[in-house]
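Some chains omitted; the rest stay in position.
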Amino acid sequence: MSGVIPPLVTPVDGDGEIDRASVDRLVGFQLDAGVDGIFLGGSTGEVALLDSRRQAELLDVATSAVAGAVPVLAGAIDTGTARVIERARHAVEHGADAVVVTPPFYVQPNGAEITEHYRRVSAAVGAPVVAYDIPSAVGSRLTPDVVAELAESKTVVALKDSSGDLVTFRDITRHRPGFPALTGSELLADVAIDLGAHGLVPGLGNVDPHGYVRLYRAARAGDRVAARAQQERLLDLFRIISVADGARVGFTAGALGGFKAALALRGVIANPATNPPLSPLSADETTRIAAILASAGLD
Amino acid sequence: MSGVIPPLVTPVDGDGEIDRASVDRLVGFQLDAGVDGIFLGGSTGEVALLDSRRQAELLDVATSAVAGAVPVLAGAIDTGTARVIERARHAVEHGADAVVVTPPFYVQPNGAEITEHYRRVSAAVGAPVVAYDIPSAVGSRLTPDVVAELAESKTVVALKDSSGDLVTFRDITRHRPGFPALTGSELLADVAIDLGAHGLVPGLGNVDPHGYVRLYRAARAGDRVAARAQQERLLDLFRIISVADGARVGFTAGALGGFKAALALRGVIANPATNPPLSPLSADETTRIAAILASAGLD
């Protein structure tokens, strides 16, 4: 649980069916770049929009493409304990090496209930569980106290932090340096490593895995100048998620559509379509994404 | 789509398995009280905490107990379109007459994407769809514009409003008086009927269906004094959801645990347990709920 582990987008065709050839190419593109793991069916993978058949197909194709080269994490993202266990077992049956699990949502649990949730999921699923802190999606936080209890009891094997809250992240890494804390930040990846992150799970890593691998390796080697240079280039590249017209396209569609459009422009996936009901980007927006790619040296 | 349609709690045993005998008794209790429909596997039914096997078992037992006496609505509550379609078809296969569907959550859709979500769900499922506005759970609203489009295009057959926003509710009922708008409010049910609600979906109706049936019928008959008297008794009864110690028990566990404890005290269900990972109420809290029941004349 360390290094660069991009949360892959899920390539689909215009009917929302898994585009198997594109999944295969995307996995190859990532492995060639030297990533240390892949994360399937996470937030960036549009897990919220995939039914169980498509999630299974995605895992089947992708794990077969990975062929054991690196560990495969899979999202088991659902509202409550029994539902998560159902999805987690399904993911493991379809090849996942570990599952990534948020606190319950739709309901409003407290800290003790969140801890109990992870205990039950971990006991029921024969695979490592990664705790996923993503308040923008689930509406609650994994507090340092909850993380400490989950880490100490070995209920979870790692934390994926997409909270945007570096103060809490620093608190966790400082008091528990051996516990793998992964950051979901695209824009403060260099800072997170400096504060003790064991790894990176950047959505933008779909588009430029080579960049994040270089950033990670430079930072680990103590070459801060090189790490900073990569990070700054990636800051500029990240503008692809803001190209979509917010009056026409929702936030998720704009961000994930930006990643997919860039991957299609780079020739990695065949179709930039996001899953229904998300709106597609316009031709003009795609042209602007091409320009951003070019200025980041990715054309 | 009118009258009193309580969103039933889901009775489970200590292992989280469906308590079939209690489901049967609860349905009988509701039908005896004269309800006009029942709603299974909604927010009050802990839908977020039921896996597909339990949801199926709940529907099988309950629809068999209802035996066609009244329409059965079922929640098809999930994060995105394909997932909702999977759950909605499953609900219809297990006997639901209609499905209740929220906007996508976990993701952040805009109005056009929410409309598209309902269009696709409605087209894919061979049953009526009820739109469910519950921002406290899903983080977005069904705006009057979206509701108007869904109603006009007959994409949905009714609205269940649990937003707590009577201004928007009034706007919808005033401009579209023929469209069935149901309120989820326990505490302003009389007001909502006065503003044009076609029906009530009160969680507290689990505990006192007779009270809500009397309230509804009195209001419909123009007897405002009688309706008000029932509503005021029910306002006092609603205190059962606030009995749990908020420092120990999460909000959802406290509210749904309160309903279930009251139903167990009334002898309708066997076990007040909520689903994992929610915390149970204490013996002392249950005693206080008994006192509230007594002062509402329900002992």
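Order of writing sets the labels: A and B. Residues in every chain begin at 1.
Throughout what follows, a contact is a pair of C-beta atoms (placed from the backbone, for glycine too) under 8 Å apart; a residue touches a chain by one contact, two chains touch by 3 or more.
All values derive from a computational prediction rather than experimental measurement.
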*Given the 2 placed subunits, let me have the overall number of copies in this structure's complex.*
4
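By our rule, only the chains that are shown with their structure count from here on.
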*State, to the nearest whole Å, the distance from the C-alpha centre of subunit A to the C-alpha centre of subunit B.*
34
_Going by the contact rule set out above, which residues of subunit B touch subunit A in the complex?_
16, 43, 46-54, 77-83, 85-86, 104-110, 112-117, 119-120, 136-139, 248-253, 275-279
